[in-house]
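The other protein chains are all here in position, but one chain of the complex has been omitted.
We just call them A, B and C in the order they show up, numbering each chain from 1.
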Amino acid sequence: METNNLIGHLIDGQDVYGTGRSQYVYNPATGAAEKRVLLADRQTVEAAIASAQAAFPAWRNTPALKRARVMSNLKQLLEQHADEICQLITAEHGKVLSDAMGELQRGIENIEYASYAPELLKGEHSKNAGPSIDSWSEMQPLGVVAGITPFNFPAMVPLWMWPLAIACGNTFVLKPSERDPSSTLLIARLALEAGLPPGVLNVVNGDKEAVDALLLDTRVQAVSFVGSTPIAQYIYATGTAQGKRMQALGGAKNHAVVMPDADIPQAVSALMGAAYGSCGERCMAIPLLVAVGDATAEALITGLRTEIAKMRVGPGDDARSDMGPLVTRQHYDKVRAYVANGVAEGATLLVDGREIELPKGYEDGYYLGPCLFDHVTPNMRIYQEEIFGPVLGVVRVSSLQAAMDLIDAHEYGNGTCIFTRDGEAARYFSDGIQVGMVGVNVPLPVPVAYHSFGGWKRSLFGDLGAYGPDGVRFYTRRKTITQRWPSAGLREAAVFSFPSNQ
Amino acid sequence: METNNLIGHLIDGQDVYGTGRSQYVYNPATGAAEKRVLLADRQTVEAAIASAQAAFPAWRNTPALKRARVMSNLKQLLEQHADEICQLITAEHGKVLSDAMGELQRGIENIEYASYAPELLKGEHSKNAGPSIDSWSEMQPLGVVAGITPFNFPAMVPLWMWPLAIACGNTFVLKPSERDPSSTLLIARLALEAGLPPGVLNVVNGDKEAVDALLLDTRVQAVSFVGSTPIAQYIYATGTAQGKRMQALGGAKNHAVVMPDADIPQAVSALMGAAYGSCGERCMAIPLLVAVGDATAEALITGLRTEIAKMRVGPGDDARSDMGPLVTRQHYDKVRAYVANGVAEGATLLVDGREIELPKGYEDGYYLGPCLFDHVTPNMRIYQEEIFGPVLGVVRVSSLQAAMDLIDAHEYGNGTCIFTRDGEAARYFSDGIQVGMVGVNVPLPVPVAYHSFGGWKRSLFGDLGAYGPDGVRFYTRRKTITQRWPSAGLREAAVFSFPSNQ
Amino acid sequence: METNNLIGHLIDGQDVYGTGRSQYVYNPATGAAEKRVLLADRQTVEAAIASAQAAFPAWRNTPALKRARVMSNLKQLLEQHADEICQLITAEHGKVLSDAMGELQRGIENIEYASYAPELLKGEHSKNAGPSIDSWSEMQPLGVVAGITPFNFPAMVPLWMWPLAIACGNTFVLKPSERDPSSTLLIARLALEAGLPPGVLNVVNGDKEAVDALLLDTRVQAVSFVGSTPIAQYIYATGTAQGKRMQALGGAKNHAVVMPDADIPQAVSALMGAAYGSCGERCMAIPLLVAVGDATAEALITGLRTEIAKMRVGPGDDARSDMGPLVTRQHYDKVRAYVANGVAEGATLLVDGREIELPKGYEDGYYLGPCLFDHVTPNMRIYQEEIFGPVLGVVRVSSLQAAMDLIDAHEYGNGTCIFTRDGEAARYFSDGIQVGMVGVNVPLPVPVAYHSFGGWKRSLFGDLGAYGPDGVRFYTRRKTITQRWPSAGLREAAVFSFPSNQ
Partner (left out) sequence: METNNLIGHLIDGQDVYGTGRSQYVYNPATGAAEKRVLLADRQTVEAAIASAQAAFPAWRNTPALKRARVMSNLKQLLEQHADEICQLITAEHGKVLSDAMGELQRGIENIEYASYAPELLKGEHSKNAGPSIDSWSEMQPLGVVAGITPFNFPAMVPLWMWPLAIACGNTFVLKPSERDPSSTLLIARLALEAGLPPGVLNVVNGDKEAVDALLLDTRVQAVSFVGSTPIAQYIYATGTAQGKRMQALGGAKNHAVVMPDADIPQAVSALMGAAYGSCGERCMAIPLLVAVGDATAEALITGLRTEIAKMRVGPGDDARSDMGPLVTRQHYDKVRAYVANGVAEGATLLVDGREIELPKGYEDGYYLGPCLFDHVTPNMRIYQEEIFGPVLGVVRVSSLQAAMDLIDAHEYGNGTCIFTRDGEAARYFSDGIQVGMVGVNVPLPVPVAYHSFGGWKRSLFGDLGAYGPDGVRFYTRRKTITQRWPSAGLREAAVFSFPSNQ
C-alpha cells in the first residue's frame, strides 16, 4: 500500500503517487512525524474527476439493488478490518481505540442505510393525474460529486457521504483531511474490493489547491463539506456561485441544560463522555453545561469533579487511557490559550488539565487533561467560540427559559440537550430551541443513520442535512415525467398488423 | 443434522425428533424414498409456539437495527451455503439446479428487504396535531406469527415471510411443505447461526394436524399461507374466525397476451421459461398464451415448437437438463390426465410431452416433457383449472379487448402479461385488467422484494399482499399515541426544586 | 325530503320510499315516536348495489383531484348546514347540541383528509428494478364497498368511511343505524349536491335483512362496520367467509390511569368529559379510572364529586344541558340495571344518577344522571362489560405496573390514557400497553383524521384501522406493474417509418 510511509491517492481504482508537494503526518501520541502525505495539484484532482465522470454512465444504469449489495459487502469487509482501521485512526488522530471503534461503527451504520437504496430511491407515481395521464418522479443521480472531510472523524464523516452518494448512482471524489488520511484511504480500498468498479470512488489527498480544483471544475455536480464555519461558508459560497449543489457543515458550541429534577448521576455520567470524549474534538461535543439553579450546578460539579479525578490521559493505543492527545501541536497550543483566556476573563477554573503527568516516551505528545470551568458567562470567548478541546464550562441560570434564551442567542445551532424527567419541560425545550439536533436525556443527539444530521444557524450552510433522507435528496435530482398515450386507434384496429419494418 | 435421514423439527434453537407419525420424502428424479419426515402432533406445535411466545418480549425490545443485522448476516451465510441448499431443493423438489439457485436468490432479496427494517418501521409523527398536542403512530410487532408454505418454492416462499416478520419484531413458527422440507430447515438453522436467539424462529414439519394446531392456538396472532385456492380459503376462514390476522395466497392461471406488434422472438424466448420453467409448478407460471390475431398465433407457435425441440428433460442435478421431473408420482399422474383431457375436449395437442425418453436410472422419476396445445377455449378444463405442469395452451382472439374479457372472466387473478411495443395498448391493459401483478413484456411479473406480491380475485384471501410494504403492514399492529403535557407550572416555577422523593 | 315523517332510502341519486317494513324513530328527550324509518328488503339493497356498480367505471376513471374536490365542496355544504344536521342528531340520538357539533366537526376532518386523495393515492415507482425494467404500484379502488354504522355517532362514523372510500375511487352503499338515520341521510344528500354523480353514494335504511344482503352480495367488495363486539365478530366472519375485505370495529372498556404526579385538576376536568360526555355512549369514553395510590384516588374523587354536582341533565337542544338522555328506553333500562348490579356486587356508589329531577315535559325521556362508583374490582360485571352509559368506576391500584396488568387482562383494547408529568412513566405505559390508541394526559385519544383509528384485541376485527392511512389501504387494492420494452431496434432504425396502418 503506502510506499515508504508515503500516502498517495486512489484514482480509477489504482494507487497513485507522484512527485509533487507533500507534508508530514504526525502521531499525536508521540509528536513523531512518521509519514508523509502527497498534496494533489489541480491535474491530479482533474484526473480523479475524469475517472469518476467516465465511470458514471454504467454505474448510473446499474440497478440500485446491485449498487446496494456493494455496500453490504463493504460492511462485512470493514468489520473484518476494524482493528486495522482503528489503529490507523488512533495513530494519526490520537483518539483512544474505543473511540475509533465507535466512529467506525457509526460509519458502518451509514453504509447499512446506503444499502437500503432500492427502498430509498422509490419515486412517487400518480395514476390518472389527468384523464389517461400518468405522472411520476424519478430521483436520478447527479453525476460526479465530491466530499471534503475534516480530521476529527477520518472514518465516519467520509462514510456519511460517499456510500449514500454512490448507492444513489453517483460517482465520487473524496478529499479527506491531510492530517489523518490513512484510515480513510484504507476504507476506500476496501470499497473497491467489495465490488465498486474503478472510478466510482476516488480519493485525492491535498489542501486548498485540491479543494479549489474540486470547487471550480464544472464536471463536479455537488460537494458535501464538513469543517469549521468560516471555511464552510467560503466553500458554500464558492460552490453555489458555480451553480453546484452544496452542503457545508460548520462549527458548533453545544449546550447541555440540566433541570433540577434531572437524574443527576446519569447526567454526570453522560456529560463526562460528551465533554471529554475524543478530547472534545467533536462537532457534537458538549463544551457548555447550563445548570438551572445553583443547587443543580453544585450537584453536577461535585459529580464531575469526582469523575474527572478518575480519568487517565495517555496514548490512544493504551487500553488504560480514557482520553488521548489533541490532534496537532498547533491545536494543543490553541486550546491551552483558551484555558488561560478563560481564567483571565474571570471564569473559575475548577480543574486545570494543563499540568498533567505523562507516561515515559510520550512527553512530546499533544496531551491536555480535562478542564472544568464554573461561572462561565456569555461575554467570554470560552463561551462564544468553538474550542474543540477537553474544556467544559458551567453556566448558571435560574430558569429553563433563561437557558433557552442563551442558546438561541448563540451563533451556532448544531446540537443541544436537556436533562429532565418532566415531559412538559422536555417538549417545550425541544419544540422551541433554535437548534437542529436535540437530545432529551441524551447528551450527543447525533441522529441515527436513517434520520439526518443537520445543525441550524451558522452550523450548516445549505438546505439539506447530511445522510439519511436528506442525504438521499441531496444526492439525487428529481425528474418528473408526465405521460399520455395517443388515441386507441391502433389498439382498436381489428387485429393490428405487424408494422412494416419488422 | 438429520439422524438416519430422519427430518425433524427446529424448536427453541434445538433439533427436535420424536416418535410420532412420519412419512417418506421422495427424490422425484428417481422416485426413490430416501428420507422420512416427522409429522408434528399438536403438542409439538404447541411447544414451538411456547418457545416463540417466550422469545417475544426480548426480541420485540431489540432495536430494529440489531434485528436487521441478523438478516444481513444470514444473507452472507446463505450465499456461502448456496450450493448445499440448492442440492437439497433439487433432491426433494426435482427442479434443475439453476432454478433452485434462482429461487434462493429471490429469497435472499427478501432477506435484504427485511434488513431495511429501521427504515421500514418508521411511524408518522405529527407535531401540534392540536395546540401543544403531538400524535404519532408506532408499528408494533404482533407477537407469535406462523407461516405455512408449499412445496414448489421450499426456499423462497418461507423467505417471503419469516425474515420480514422477524425483522419487524415478531417471533415465528414455520410449517414448510412436508414434501421437500430439508432446504427450509437448513436455512432456518443458518438463521440461528446468523444470530437469531432461540425461539425467535421455529420450524415444525407436519400435515393438517400441525396446520390446525397453528390455526387454533390463541397465542398465534397471524398466519401467512401459500398454497392452492381451496386450502387457502379454508385456512383464511378458519383463522379469521379465530380473530387472527390472516393472508392466504391461492392458485393462478396466468394469461400472456401477445399483440401483433410484439417482438415475437423475444416473446417466444420469454414464454418458454414462463411456461416450462420449474416444470410449470409456479403460481406465476404462464400456462395460457393469448394470441391476438391468427398471424400472431402462427408466429408464436412456430417459434415455440423450435425452442421446445431443443429442450432436454432429465434429472435436476444434471447440468444438461433444462427441465426436471414433477414433484410426486401423484402429481405426475394428475398432469398427464389433464393432457389427455385436453385432447378429449378438442384442443389440438401440437407437442406431446408424455412420450419422453429418459436417461438410464431415471425411469421411475416423475418426468413429463413440455406439452403445447393450440385452439384452447374457455370451456375446457385445461383452460379453467390450474394444472401446475409443463402444459402451455394457446388461445386465439381477435382483439386486445377480447383477451382482457377472457382474463377478467377467469376465477383467478394472480399474474398476467402483455407483449407489445405500443404504449397505449400496454397502459390500457395494465390499467384495466383485473389481475394483481401485470407484466409489460415481462412474462413473470413477480414484484421485486421491495414491492409486494399479491393476486386479485380467488388468488389471494386477505387485505394485504406478501412481502414488501404490504408485508410490513401485515406483520405490524398500529398503535397511535396522542400526547399533551400538563400546564407549564412546574417548569415556570422559579427554579423548580428537587422532587421530595429523590 | 321526508314525506310525512317517513324516512326512506337514497338510491342512484333519488329518494326512494316503498311499502315494506318500517319502525319508529323516537326522540329520546321526550320518548315520543315522531318518525318512521323504512327497513330495506333484499331487493332494495340490491338496487342500491346495482346503482353503485353501474357508477363505478366512470368514477374510478375520474382523476383523484376531481374526486377530491367533491369532498371540498361537501365540507363547505356541511359547514353551511351544520345547525340543521346537529338538530337532527339531537332529535334522534339525544346528545346535547355541542356534542353533535363536535361529532360533525370530527366528521368534517375526515372529509378534509379524503380531499387529500391525490397525495394519498401515490404509488411507489422503482426505476431500473432490473436493467431497463421499471416497476411501480398503483393503488386501485375496489369497486362497490359498503358501510354499516352505529347509532352513537350518526354523522361522524359514516364520515369515517364513505368520503375516503369514494375519494379513492370506490362507490358506496351505506346502511346507517335505524335509530337515528336522518342526519346521515341529510349529509348524503348534500354529498350529491356537492357533485357526487348518482350511484356513487347510496344509503339504505334497514336492519339485519339489509345487513345480510350487503354481506352476501358478491358485488360488494368490502365492508366497514362499527358496532358491538359480538355483532362485529359475526359481520367479520360472515364477510371474510365470502371472500370480502372486512373491517369490523367492536366494543371497548377504556381505562384512564392517573399517577400520583398528575395534574389532578386537569385530570378531573378531562375525565368529566370523557366519562359523561355524550352520556358515555362512545367507544372511546372512559368508564374506568385507575388511580395509582389511595391519595390519588381520594383527590380525584373529591374533584369529580364537585364537578358532578354542577352538571345539568336535560334535553339535548336546551343550551343549559350538560348531558342529554340515553338513546332508547331499552338502553336506559339496561344501564340502570348495570348500576344496580354494581351496588349488588359490592362497589361503592358515590353518586347515584338514577334519581334525577327532570324538566317538565321531559318525564318520558330516557334520562340518567352521572353515576360514580368507587372500589370497582375486576371481577365485577361493571368492570368487565361495556355499559355505554354515564357510569364511571374508580379502581384503586398501587403501581403503574398493576394498572397495566389490569388493562392487558381485559378483553378489549380500544383506547386508554395515562395522566402523569413523568416522561419515563408515559413512555413505559404507551410502549407496553396492549391497546391500540393511547393518550398521555389526553383522555380520549381518538387519532386525528390523518392518522388511523383502531383498537386491539376484541375491539377490532381486521388488519387495518379506520380512516387515515389505514383507511386508504383498506379501500384500495394494490396492483404492481413490471415493465420492460422490447429491443431498441425500432428506435434505432435510421428514421423509423410510419407504421403501415396509419
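Keep in mind that, in the parts below, contacts are C-beta pairs under 8 Å (C-beta built on N, C-alpha and C of every residue); 3 or more make two chains touch, one makes a residue touch a chain.
Model, not experiment: these values are computed from the prediction.
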*Write down which of C:136, C:366, C:450 or C:475 is the residue touching the left-out chain.*
C:450
*asked:* For the chain left out of this view, which of A:25, A:89 or A:437 touches it?
replied: A:437
*Candidates C:142, C:157, C:235 or C:400 - the one touching the absent chain*: C:400
*Which of these, C:60, C:127 or C:179, touches the one chain of the complex that we don't see?*
C:127
*Out of C:113, C:276 or C:412, which is the one that touches the chain we can't see?*
C:113
*At which residues does chain B meet the chain that is not included here?*
61-65, 118, 121-131, 136-138, 140, 420-424, 426, 440, 490, 493, 496-497, 499-501
*If the missing chain were put back, which residues of chain C would it touch?*
65, 68-69, 72, 75-76, 109, 112-113, 115-116, 118-120, 122, 127, 132, 134, 259-261, 292-296, 398-401, 421-425, 427-428, 431, 448-450, 483, 485-488, 490-492, 494-499, 502
*Over the whole complex, note the residues of chain A touching the chain we left out.*
124, 126, 129-130, 133, 135-138, 233, 236-237, 240-241, 243, 245, 262-263, 266, 421, 426, 430-431, 435-442, 445-448, 450-454, 456, 458, 461-465, 469-470, 473-474, 477-487, 489-490
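In the analysis below, only the chains that are shown with their structure count from here on.
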_Maximum centroid distance from chain C, chain identifier (CA atoms)_ = A
*Centroid spacing, where centroids are CA-atom means, of chain A and chain C in whole angstrom*: 48
*Averaged-CA centre spacing for the pair chain B and chain A, given as whole angstrom*: 42
*asked:* From the mean C-alpha coordinate of chain B to that of chain C, what's the distance rounded to whole Å?
replied: 36
*Among the residues of chain B, which are close enough to touch at least two other chains?*
421, 431, 448, 450, 483, 485-487, 490
